[in-house]
Every structure is written in structure tokens, then in C-alpha cells.
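I have a structure I would like to understand better, so I am pasting it below and will then ask my questions one at a time.
As you look at this complex, bear in mind that one protein chain is not there, while each of the others sits in place.
Right after this comes chain A.
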Amino acid sequence: MATTSTQRFGRRLASSVSRRRLSSSAGEIAVQRSQNPSLNLCSAINQALHIALDTDPRSYVFGEDVSFGGVFRCTVGLADRFGKSRVFNTPLCEQGIVGFGIGLAAMGNRAIAEIQFADYIYPAFDQIVNEAAKFRYRSGNQFNCGGLTIRAPYGAVGHGGHYHSQSPEAFFCHVPGIKVVIPRSPSQAKGLLISCIRDPNPIVFFEPKWLYRLAVEEVPEHDYMLPLSEAEVIREGTDITLVGWGAQLSIMEEACLDAENDGISCELIDLKTLIPWDKETVEASVRKTGRLLISHEAPVTGGFGAEISASIVERCFLRLEAPVARICGLDTPFPLVFEPFYLPTKNKILDAIKSTVNY
């Protein structure tokens, strides 16, 4: 099925880092537009939250500043529509937000907690790892907090520095009992978030803040869910498999387009759910291409790319034509003026594609 780049990522407006090439025909876009309204990522998430609260009267949205609409406007209109008892500001305390959310979820409610930036999730790490992740297991399934979903904006934003740019997904991928989900686009985000909210396990949902306003695409207006733990091949190819998630995928796609000009056919996979992750889809792709490249913004050492690499090498060692490549952030705190140097850029990825193919 030939999905257009627009359909895969939404239309990214001009950014200081890169321009996207749109590979769709104008006619196709025109048809699309009349079917579904165009939304950016934060509006799509807003819609998902409206639907979640509308379809379950025992669901709640809470966190710092969510009442007026949120610092990223993801919660606009919710308090007005559903009331201040269901959509409310919490005190400035992440451990309290998550701990309170666990208690709410333990009573069968859907507790949708917002952490204002993923950079500030660490005070809640104990509650997530020692409590939420183990709540069902330690009780012998007498209790669970599956209704808990924690949303947090993550990732580079161009000027965020140490504390507004982090990608902490790897910390959470090491915790049995929770799921970690990261959408790449508005339509994906809506369907995945609704799935996360309804999934009977506690989930951390990282939203690529870079795309909140920049990514725009047609998003179906109805209530729909996208499956968790299913990776998606968003671009088919034969020479090398690329795996990524979130905002990084659009960078990777640009590298794939450039590589195509050099006669390299790239297969691009959106992992979507990082744990439990869909090894089968990645393995099937690597069996086809014989090469793997993983890219993420988070620092390379101990990043989730290491897990994917190790697992695939275990499964596909004899099939591999080259070492698994990881093009990731540097092992430094996320810098401000050096951000363009820190990030895994299209050209870094392109270089790695070529050297992997020419190994």
C-alpha cells in the first residue's frame, strides 16, 4: 500500500533544521482534505483526550496547568466540557501526580496524568517503577492500576537545552510491567493514545513536542484505536532496515529519500511501542534486507537502540551483512547552542546507511 509521506508524518512546516520533501500528488491531498480535517499533533492529542473523557465517565485528566489548556494546549476545552472535578490542576509535584494517579487507577478509573516535560518525570520514577509497574504482579492480580496513562512531551525542540529536550524512554524500557509508546504523527498519536488510555496496563506515552505544531495531517474525527506492540513498516525497501520512533522518523525518512538517489532501497519501521516491542516485524525485515540501522535522539550509550541491536543480532546473526548501526544523540547532557551537533541528523544517518551497505 503506497502511503504518501504526508500520510505517514503529516506535513512539516519549514523548520530551521531541515525541509521535508513531499512526495505526494496534489490531487491526492485534495481528496484527503475534504474527508478529514487537518490537525496538528497537539490538536490530535486534544481530540483523543476529549474522546476518552466522553466515552468513560470515570476518566480523569490531571497534572500541572492542565486546567487552562496546558502549556502545550493539549488539554484545551476539557475542563470546560467535563468539569473541574474531572480535569484539574495538581500541585507542582510529579511524585504526587503519579502516586495519586495510581490510586485513582487502582479503583478502576482511567487516570490520565500529564507530566509537563519528560525531563521532569524523574521524581515520579519510584512510583512508576516500584509501584505502578508492580501493582498487579505483587498483589497476585487482586489489584491493578491498568487505567493509568502518563503523558509527557519529550525530545528536541530546537532551543530546549538540558531540561526541555530529553528523551528518557530507555529508563522506562527496562521496567517490566509498564508499556512505553511513542507516536510519530497526529493521526498515529490520536489512535495510539486512545489505545493506551483503554489498555489495562500502566503506560508511559511520550509525545514528540517538536511535532506538536509542526506536524499537520488529516486526522479522522471518530473514535479509533491503533494496536499496541505492533510495529509498522512505513516505507518498504530491500537493502537496509531502519528502525526509529517519534520525531526522528521524519529525519530518517529524508535520509531514505536521499539514499534512494544513490540506488539504496531503504525499509523504514516505526516501532511505536518500545516495550513490549514487536521483534517479529523487525526480524522479518532484517531477514529480508540483511542490514539494520537504529536512530534515536537519546544518548547512544544504553539507549533503547542497544536492546534492538542485541536482540536482532541474536536472532539474525548469520543473515546480517554488516554490523548494526546506531545513529543517536551524543553521550552528553542535551546542549543548547550545540544542539545541531548533538542530534542524529539526516546526513549522519545517510553516511551510516552507505557505510553499512558498502561494508
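Note that in this section a contact is a pair of C-beta atoms (placed from the backbone, for glycine too) under 8 Å apart; a residue touches a chain by one contact, two chains touch by 3 or more; residues count from 1.
Going forward, contacts and distances are computed from a predicted model.
**Q** Could you tell me which of "Carboxypeptidase O", "2-oxoisovalerate dehydrogenase subunit alpha 2, mitochondrial", "Ribosomal protein S5 domain 2-like protein" or "Torsin" is the UniProt name of the chain missing from the displayed complex?
**A** "2-oxoisovalerate dehydrogenase subunit alpha 2, mitochondrial"
**Q** Which of these, A:G177, A:P208, A:G246 or A:G290, touches the one chain of the complex that we don't see?
**A** Residue touching the chain left out of view: A:G177.
**Q** Kindly state which of the options A:G103, A:G158 or A:P220 is in contact with the chain not pictured.
**A** A:G103
**Q** Going by the touch rule given at the top, which residues of chain A touch the chain that is not shown?
**A** The missing chain touches chain A at positions 58, 85-86, 88, 90-91, 93, 95-96, 98-109, 111, 123, 126-127, 130-131, 134-144, 146, 176-177, 179, 200-201, 229, 276, 279-280.
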